[in-house]
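As you look at this complex, bear in mind that one protein chain is not there, while each of the others sits in place.
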Amino acid sequence: MSRNENGAILKIEDLIKKFGNFRALDGVSLEVDKGKIIGLAGPNGSGKTTLINVVSGVYKSNDGRVIFNGEEITNIDSHKIVHKGINRTFQIPKPLLGLTVEENIRVAAVYGAKDKGKIEERIEYSLSTIGLVDLRFKKAESLTSTQQKLLDLGRALATNPKLLLVDEIAAGLTQKELKMIADMLLGLKEKGVTLMVVEHLMGFLDMITDEVVIMNAGKEIFRGSIREASNNEEVIRVFLGG
Amino acid sequence: MSVLLNVTDLESGYGLVKVLVGVNLKIESGKSVVLLGVNGAGKTTLLKTIVGLIKATKGKIEFDSDDITKLKPNKRIEKGISYMSELAIFPNLTIEENLELGGYFKDKGENKKRMELMFNYFPDLRKFKNKMAGSLSGGQRKMLGVAKAFMSNPKIVIMDEPSSGLSPKFVKKVIEVVKSFHDEYKTTMFIAEQNVSFLDIAEEVYVLDMGKITFEGSVTDLKSNERLREAYFGVA
Amino acid sequence: MYRKKGIIYGLGITLLVIVLFIFLPNIYNNTSFLFNLMLYMALAEGLNIIYGFTGYLPFGYVGFFGAGAYSAALAILFLHFPPLIAVLVGGIGAFLIGIIFIPLLKLSGAYFAIANLAASQALYYIVANPNLEKITQGPYGISLANIYNPQVSYYVMLSILAFSMVTVIFIRFSDYGLALLSIKEDRVSASLAGINVPRERSIAWGLSSFIAGLSGGVYAWYVAVFYPTTVFSLEISVFVIVFVLFGGIGTLVGPLIGSLVLYSFYNFIGISTPQYFQLSYGLLIIIFALFIPNGILSIFEKRGIHVP
Amino acid sequence: MLSYALIGGIMYGLYFGLVGMGLNLIFGVMRMINLAHGDFIMLGAFLTYWLYYLFGFNPLIVIPISIVVFLVFGFLMYYVFVPKLLHSKDPEMLSFILFFGVSQVIEAIIILFFGNNQISVPSTIFAKLFNVSTFTLFGNTFPISWLVVSVACIVAFVLIYVYFFYTKLGYATRAIMANRHEALVSGIDVNKVSAIAFGVGIAAASLAGVMGFFMIGAAFPSMGTDLTTISFTIIVLGALGNPLGTVIGGLIYGVAIMLMQTYFSSWTNVLPYLLLIFVILIKPEGLLGKAVRNV
Partner (left out) sequence: MSKEAPKYIKVGTLYASSGPFAKPSTAEFKGLNFWVHYVNSKGGVYVKAFHKRIPVKLVAYDDQSSTATATTLYNQLITQDHVNILVADFGSVLTSVAVPLAKVHKILLFDVTGTGSKFFTPDNPYIVLCSLPTSGRWPYTLADFIISEKINRIAIVYSSNDFDQSQAVTLHNKLKKAGVDIVYYHAVPSNTSNYSIILHNIKAKNPNAVIEFGYPNNDIAFLQNLESSGLKFNMVFTVFPGQLFKLLKANVGVKALSYGYTYPTPPLLRYNKVNLGMGIDKFEKEFEKYSGKTPNFLNIAGYNVGLIIQKTLETSKKFNQLAFRKAIAGFSGKAFTLDGLFKVNKEGAQIGEMLPVAQFVPRGQGLKMNIVYPPSMKTAKAVYPAP
């Protein structure tokens, strides 16, 4: 399997993030190939969310580099990173609670994308992609946590991202719903968006990708196919459980 | 067997929005019950109404043959309910303090023993026990929530999606905990959960749809219903 | 479409306010009261910009007012600027102070409110320090008696009020306002919606301080004699905050209604039954906080009437 | 002069720790900004004054009386105001106006009943009681009343500390501070526990009023606003919601004021505020505050 046919859109090099003395990221290096979906898994507390936080500029790293499309973007401000074409969702959803669903998306469409045209179109596109068209005039605070996660995704989509970092969007969904979300993410890939999807459910990852990275204790411990992963001893020990 | 939790004709919601429209359920003492439902069906709302975080607009909730519909949440908890909400932690307290609060009604010695037990299931919690719970990762918070729910010795444990966000290894651990308490203390379990693995321990399943219970029965019954099987077990 | 309608209504209301304050002195010639009413309305709109739209509660808002009053007064005393220009200098002075205070915006909630309070107190004690008598006249107060002109300054105040209203209309019905509301809801999510949070909130902060400064400048001109305690009195901050909350935050009309009702009440009850005034004022505020917590306008909103 | 300012500053600071204490407790537990805080200090002072003039009570006897009176008062006041406030959209901000109203009412009532007079009890009252007028510490002589106040403050701090960290009630109180909803479903009687905390906060304020005559001079009905402002400064210096931080904040405040009075007396007032801004900009959560992750 050749990894670099389109080249890497995101390169992470020796990234370190410390909280006090604790290293949540301990020199992680990782590449994400353009146009693909990569799965990111690992035991709880292994640093997946922290990685997304650093890449999206929400946290500043202590060391290491983040390179996007050949350009170093380490530790620059979130809104600039958004303008460069990266966006993300939150594991614990963070919608703009007092705003309506549509306003949530509108503000991202207006401020988030470089291309200022076709704002209305982009709003409609995001709304229909996440399937919240019917709830557009509802306040975000009245949505369930799952819907709020989708809304986070909708805001991210409205900024026209080239790279989308998705943090556990499928947690707590029924099998049927999982399938729908998987189709949606695949659809985004079709449209040319590169995705990094953090998820614990290997079955779900299996639906959208065949390559996963497994992290443990702030480092990458495995990269390869899902099947290989489920046979890897270390992965079983720390992540899947015996 | 006696009925521990009896919900009849329950209605509730948020302001003018009605979410539950006549829910009926009877949970027998000592049973493990799993509540299924698509997103937005009202599972969280149901659990919150049972513990009193949301006021019931109609209907009746009986626990241990007492009518608790009008009681304040803390009075309901005192009666022997343990509740784990979706984000069940005190962010500004340490993990240890969080756990102690789970056993708010118990003496200190017992507390220590239980805590030790939970630390064995979830070693991360021991490792970070003096850390603020607010700094934990999503999955670690869930572990803390689960551990906290079992700190007291309740008659019933009500949990809202205990496994979402947990890595497979810890999903198994949570199931182990539930099983062991169920077996050892005959604790009744009422768990809103979508993860199929939980159905292995479910003695009874409810399906909530559009604010109503639309299915009630054993896992085998559930599997024999084609529509439900597709929704909750996947096509495969 | 909804926005266009809002802007039209808003401008209509502004026009109405202007016409009203032009005519009122003919029927009621205690212009001092009218002036103060306009002053509080403008301050309330100014505070509304930063509090109503971005959620920063500037407990020390009066600091800008005082800075404006002093900047204007010093421009007159030392640079012999004509009063009109001096008022503008007041706005700019407060704006500059606002820029100095920008780092405070990193704080949130009560921390911001209290830090801002501290900042305004610090400003007050610096201005009022007797060691600075040569510059600020220290605690001994400023007298601009020779340019005293209550007529012209009245109309200048009116135009500042109009300016503040138009600013609020613009914010309320634009994408910029939406961006500010996003910042208020969640700074992280706002920045991931592509909003340059530090920049946008600083702009709002600057506008807000500018309006307070202009108001302070024209106040200095209007009263001609004032002390540091007069223009840095915490009571002004508290009044303005209460007025805004009473009317309804984040709207154009709310702060106006809040100021009109409570300031008039303050004056008329205060004049007729001073001994019970404070008591009734306090009780009124308590009752309102308990029973109409989201401001007067929320009563209309509940009935489905949208007020700009 | 330096050692006098330092030691005096510590005693003065202990007192100001007490001044800020009640405000911080109430903020910590309820997330309410009690703008009437200073007015409760004033009430404590008036109670002391009246008990002294009517019955000749020494302030030391007034201490337990004021604690009981204001504990009960605060407890009841909680039920009148707070649960209702908590149901609103933004309780923190609404509390700001509500308690502004309360402060107006308190001030007005005191003025209506007692007139707008400055009051004080003789500053030598403790000297008479203990038969010494001053005491000496490291070669510096201070009024005996300062010692009495310092000791009273320390006792108050110890009691609050024990209540907060070593009793089940305090434990429940801290849980409510951390997450009100979660406390409710952990079986804590949130209203009762909060009401007690509210009462303790008000009682602590009144205690500062009882002691006030000996540290800040005379009392008058409108003294509340300034005290509230100073209290804010002190509690943010330490850390919002952390009562221990308040003691530290008070000490910093006290020592700073005394040093300024010694070396730059006319700049005394501005210092605490500059200090606050400085602290808050380098460590926004206050000296003892801890940051919590929000993503």
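A, B, C and D are the chain letters, set down in written order, and residue numbers restart from 1 in every chain.
Operating definition for what follows: a residue touches a chain if its C-beta (ideal position, glycine included) is under 8 Å from a C-beta of that chain, and two chains touch if they have at least 3 such contacts.
Here the structure is a predicted model, which means the values were calculated and not measured.
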{"item": "Missing chain: touched chains present in the view", "value": "C, D"}
{"item": "Listed residues D:Asn58, D:Asn191 or D:Asn269, member touching the removed chain", "value": "D:Asn269"}
{"item": "Residues of chain D in contact with the chain not shown", "value": "1, 4-5, 8, 12, 107, 111, 116-120, 122-124, 127, 133-134, 141-146, 214-218, 220-222, 226, 258, 261-262, 265-266, 268-269"}
{"item": "Residues from chain C at the interface with the omitted partner, ascending", "value": "29-33, 36, 125, 128-131, 138-141, 143, 145, 148, 150, 223-227, 229-230, 233, 235-236, 267, 270-271, 274-275, 277-278"}
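What we mean here is this: only the chains that are shown with their structure count from here on.
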{"item": "Centroid-based (C-alpha) most distant chain relative to chain B", "value": "C"}
{"item": "Comparison of C-D and A-C (more C-beta pairs in contact)", "value": "C-D"}
{"item": "Centroid spacing, where centroids are CA-atom means, of chain A and chain C in whole angstrom", "value": "43"}
{"item": "Euclidean distance of C-alpha centroids - chain C vs chain D, Å", "value": "31"}
{"item": "Chain A and chain B: spacing of chain centres that average the CA atoms, whole Å", "value": "29"}
{"item": "Residues of chain B engaged with two or more neighbouring chains", "value": "135"}
{"item": "In chain D, residues with contacts to at least two other chains", "value": "295"}
{"item": "Chain A-touching residues of chain C, taken from the complex the two chains share", "value": "175, 178-179, 181-182, 184-186, 188-197"}
{"item": "Interface residues, chain D side, partner chain C - complex", "value": "27, 33, 35, 81, 84-85, 88-89, 92-94, 96-98, 100-109, 111-112, 225, 229, 232-233, 236, 240, 266-267, 269-270, 272-274, 276-277, 280-281, 284-286, 294-295"}
{"item": "Chain D-facing residues of chain C, complex", "value": "57, 103-104, 106-107, 109-111, 113-115, 117-119, 121-122, 125-126, 129-131, 188, 234-235, 238, 241-242, 245-246, 275-279, 281-286, 288-290, 293-294"}
